[in-house]
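Only one protein chain is missing from this complex, and each of the others stays in its spot.
Per-chain residue numbering starts at 1, and chain names A, B and C are given in the order in which the chains are listed.
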Amino acid sequence: MSYQAERLSREKVFRDPVHNYIYIQHRLILDLINTKEFQRLRRIKQLGTASLVFHGAEHTRFTHSLGVYEITRRICDNFQRNYPTQTPGDGLWDDHERLVALCAALLHDIGHGPYSHTFEHIFQTDHEAITVAILTSPTTEVNQVLRQVSPEFPAQVASVIQKTYPNPQVVQMISSQIDADRMDYLLRDAYHTGTKYGTFDLTRILRVMRPYKDGICFEISGMHAVEDYIVSRFQMYQQIYFHPVSRSMEVILSHLLKRAKEDYAKPGNQNEAGAPYLLFPFFNHEFDLDDYLLLDDGTLTTYFAHWRRSNDPILADLAHRFLDRKPLKSVKFNEHTKDKIPELRQLIEKAGFNATYYTDTNNSYDLPYDAYDPKMKNPLTQIELMQSDGQLIELSTVSALVSAITGKFSGDQRFFFPKEMLSSKESNVELFDPVYKAFQAYLHNDYII
Amino acid sequence: MSYQAERLSREKVFRDPVHNYIYIQHRLILDLINTKEFQRLRRIKQLGTASLVFHGAEHTRFTHSLGVYEITRRICDNFQRNYPTQTPGDGLWDDHERLVALCAALLHDIGHGPYSHTFEHIFQTDHEAITVAILTSPTTEVNQVLRQVSPEFPAQVASVIQKTYPNPQVVQMISSQIDADRMDYLLRDAYHTGTKYGTFDLTRILRVMRPYKDGICFEISGMHAVEDYIVSRFQMYQQIYFHPVSRSMEVILSHLLKRAKEDYAKPGNQNEAGAPYLLFPFFNHEFDLDDYLLLDDGTLTTYFAHWRRSNDPILADLAHRFLDRKPLKSVKFNEHTKDKIPELRQLIEKAGFNATYYTDTNNSYDLPYDAYDPKMKNPLTQIELMQSDGQLIELSTVSALVSAITGKFSGDQRFFFPKEMLSSKESNVELFDPVYKAFQAYLHNDYII
Amino acid sequence: MSYQAERLSREKVFRDPVHNYIYIQHRLILDLINTKEFQRLRRIKQLGTASLVFHGAEHTRFTHSLGVYEITRRICDNFQRNYPTQTPGDGLWDDHERLVALCAALLHDIGHGPYSHTFEHIFQTDHEAITVAILTSPTTEVNQVLRQVSPEFPAQVASVIQKTYPNPQVVQMISSQIDADRMDYLLRDAYHTGTKYGTFDLTRILRVMRPYKDGICFEISGMHAVEDYIVSRFQMYQQIYFHPVSRSMEVILSHLLKRAKEDYAKPGNQNEAGAPYLLFPFFNHEFDLDDYLLLDDGTLTTYFAHWRRSNDPILADLAHRFLDRKPLKSVKFNEHTKDKIPELRQLIEKAGFNATYYTDTNNSYDLPYDAYDPKMKNPLTQIELMQSDGQLIELSTVSALVSAITGKFSGDQRFFFPKEMLSSKESNVELFDPVYKAFQAYLHNDYII
Partner (left out) sequence: MSYQAERLSREKVFRDPVHNYIYIQHRLILDLINTKEFQRLRRIKQLGTASLVFHGAEHTRFTHSLGVYEITRRICDNFQRNYPTQTPGDGLWDDHERLVALCAALLHDIGHGPYSHTFEHIFQTDHEAITVAILTSPTTEVNQVLRQVSPEFPAQVASVIQKTYPNPQVVQMISSQIDADRMDYLLRDAYHTGTKYGTFDLTRILRVMRPYKDGICFEISGMHAVEDYIVSRFQMYQQIYFHPVSRSMEVILSHLLKRAKEDYAKPGNQNEAGAPYLLFPFFNHEFDLDDYLLLDDGTLTTYFAHWRRSNDPILADLAHRFLDRKPLKSVKFNEHTKDKIPELRQLIEKAGFNATYYTDTNNSYDLPYDAYDPKMKNPLTQIELMQSDGQLIELSTVSALVSAITGKFSGDQRFFFPKEMLSSKESNVELFDPVYKAFQAYLHNDYII
């Protein structure tokens, strides 16, 4: 029997708190899970710094990747049962696409490194490019497994993730407004944070999802379930992903990595005990895939532990602030009050902090939030409902709720600064009291005024 | 206001998936959570290698410690509301004990290091002794916070954990057959593994729990809830904590650390790039508290990543097996078949494996399983029910279910060996086929025969 | 000790699937639950005909009333713990109001009869007036219990339900945009229907709820929890309460009761076996409280069972359709297509149905849906958020989601007709085929065209 068709004699299951069980039916999938590149995802937390705010959210990209696979598997099952293709081009589901879809689902995040968002920013890495490299480079175990299906298979799986695969149904399972990726992370993050906002009716959405010529749409009878998903997603971003303390810890992490890059670029420093030698290739942007695959969350925090003892006080302090969770404070600002920030930075310098490392601004725009916006150029952003006569209609035209949040900005802009600036008179450092007081006069009701 | 009595002006809450919210009402507790020793628990997984079997179980000792605190807080609230002491010695609850109980609950696990069970075995450390050291050593942040209550307070909290504190009610809240520690970990491990066995009715147990002169007992009306807890605990041990694959990964970890200790004891090896210099103090058993507190799960796995590239093939292979999750296989044996193990080890050596590093036996006895056994010497092991006339009666005398599992051994003994030994004829390594065949003839129905 | 202050020596609990436990702490509350008027609520389903669509939703007003009590109790506990009044008129919580609040919460639905919405329409009863009568009439057990507190107490409790009680905090606990009544029914109906739309974070809402001078408001930090509640409520109306099949069964019930009223008004008919003698007082609108309190869901269905055997074919058929769940079909119409309804009714008459009894129109406006609309005259409809400087701000001005659904009509208008009209050619009744065909030509995509 050919490898791709090889089904496990007895399907294997993994206990999963979100989907109850994850069903593995192909040897190929089991082999992929057992690669070292995939096992490495066990050591990379899904939510990064958000776990420092929502303490239950310590789950990893490994767990999430299995979940995305499982949802994709259920979509395929449903399509195969209810919408099997009869003649080529009829817009229905061709189950020969199942394997490429399952592999893409399982591997879509395999290029992620530790604290991706921040790491990529500082070291100019690109997890999507690395994902493609892991799939297509002959040195990886993942590639060796995929190649057993056919020589072209690794590139096919990669093209699904790159959205260039010819069958739009397969692409949209993995990447669209309602895809297996988003559905899994919303449910999973909600489960582990313990919030209720992210819950929506997955079973019902899977039931009303159906293939059509240009991809995937939803039966109109399921409009409310889809609407509920969009609202849940909106709420999760507001409540979890944009949380100011989580963003503050990202600011610290970012400044810490930047400082380390500067410090260890200096000749001589690279030989000291505790030097982050697994990071060196990244300081010069001369890393290869092997270098990248050695990194995980623990590698970074292990170096941070070393840096606690560094002679550079800023490096040591930032490492301490990150490991011991000492977030910066923040306030909101807007276009009118933006101009006050230089004055605030000056006061912070007066209080003894290097403003380059101890202040920052960011807004939730910067985060990868995908507000639903059907008018965007990207053809994937439309959610189409199929009416009983077969015509499609875009979701926001029939849902008042979705229309309300469509394409709207819903984040905020924040200025981050050391908590010490909020000290009150009773503090021991009387010296800085006037500075603190001057600083505090700029703030009211969580805003710069 | 004295520090110990200082309540937060507004109670603070932490979102928790198991208890919904965790309520922080004292500045003292908040300050303890913010110490570096406590924050470090975020980097130590609660279940160690079991997370390699139950992928959702990636939660840490940080999360669990907050949960133990919260359950203790609820017990105190209940005792204070329903059983406040009137006269000294009346066996009711004196709420002045609340603070010492809460601190002991929060800090009971603070001495844990990475993969404690195995680490302690190899490096002769003792997490309970280290817990006491962290509480009482003047260099720790935890001690500095506790000392603000009174100079004796750190030692008092330590004595609760050591079970020498004079008030048995406080001791039993933290350490007894039904204590806050066990109740939290059962519920939390069940939640994150996604199994249902560990769930029991916490609210009801808290309701029927009450103080008496010699500690804590339960109203007889709650007998079934207590019974259900005992059965749940039994099932969690059978299903989760004794899982053969988890134990197999512990075997690998143990052999890996042992090998590293041997390798790096050799002079010269300590200077190579990637040498585990944070572990050196442990190789010689010359570590201090600071050395210990720098370690976490990530430190170990970072060194394992280094060791993948080691020149010692056994060290490199074991590191690979641990990081990439390649468990040994295992079979059960008993007193009658124990004698076959040397023969099996010989076959394994013939197949090219160093039996010292690639085989092992263990039984679930070795694990810290606390079967309920009222006849044990330890006076804490009795669960007493209070009848309506005030008399106490021991649980197993009235519960058929509990009686059934009281003091019974319920684990198994297993022999671990490389998966390769189960290879079938179709394997590429024809050379070893007769050896494999000979080996397999010893096994039947998951047993050595 | 005075009756009102009398606490049970040991609080009593009721197991509840939604709130886990319901805590009874006053003898007064226990006595009220044990009255015959309150026990009668066990025989009146909460959701009426909706249970014919969502089969799990068979819970009663008894269960819901306990839930409203429990939420109110928790609000009082929170207010007393965090916002106890210091000086009269300071806008904080005076716990002397607790008892009147708890009683009003428990009893707010006590005047409901079977299938209230429809029953009231046909028989011109008014459950709110009857609630007040039950509270204040000296013949009821409820009144006898309440009077033990003080002679004025029954009227005070009634005035809370009538919204004339002087303390707006107490009134708003029971009747406002976010009151204990709505919060319980949304959670409970969601639980029993098995839908997920109605779930919101009750614990968090209770945490951010606080008293102020003019009633109850919410801390701004809880804005998203409040927003989520409003969205959940919106979704429950769309999905559950406005369900077309449920409305169709109400149409049948309404016509059945109307027909019975007409039939049994005829002299002579009242003596036949199976005559609904418990309903006679309502046919003439000459009922007293005792007559009303004998009715429950079972009384009506028992009469319907009798009527199955009636000589009046329309009465017998409608009874059959209700008991055996044979809903009418329905389509939507709008202002433009409204005019076609007389033509449709003519076709239905041609097919042999009496259009008076077998067709109807209704729209979800007719249902007691409370869209959130802060601009309505009623001062209770505002949800106010308290900012950190103490100023209030109305919810829809800061929430895009709430603003989107504020005051908007979100229901539909439907025309109901016998399912037979949709028969296809293959039906046995070829005679009517042309009529059916003509009828069906008016319908497209669930609309009249």
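Here is the rule we go by: a residue touches a chain if its C-beta (ideal position, glycine included) is under 8 Å from a C-beta of that chain, and two chains touch if they have at least 3 such contacts.
These numbers come from a predicted model, not from an experiment.
Shown chains touched by the missing chain in the whole complex: A, B, C.
When the full complex is taken into account, the listed residue touching the unshown chain is B:235, out of B:235, B:269 or B:363. Contact with the undisplayed chain is limited, among C:162, C:269, C:299 or C:403, to C:299. Listed by residue number, the positions of chain B touching the unshown chain are 195-197, 199-201, 224, 227-228, 231, 234-235, 238-239, 387-389, 400-401, 403-405, 408, 410, 444-446. Of the residues in chain C, those that touch the hidden partner chain are 14-18, 20, 34-36, 39-40, 42-43, 51-52, 54-56, 58-60, 62-63, 66, 191-195, 273-274, 277-278, 294, 296-302, 305-306, 308, 320, 323-326.
With the whole complex as reference, residues 10, 13, 20-21, 82, 203-204, 207 of chain A touch the missing chain.
Note that in this section only the chains that are shown with their structure count from here on.
Set against the Cα centre of chain B, the chain with the most distant centre is C. Overall, the chain located most centrally, as judged by its C-alpha mean against the mean of all protein C-alpha atoms, is A. Each chain gets one centre point, the mean of its Cα atoms, and the points for chain B and chain C are 51 Å apart.
Here the spacing of chain A and chain B, counted between their Cα centres, is 31 Å. Residue positions of chain C touching 2 or more other chains: there are none.
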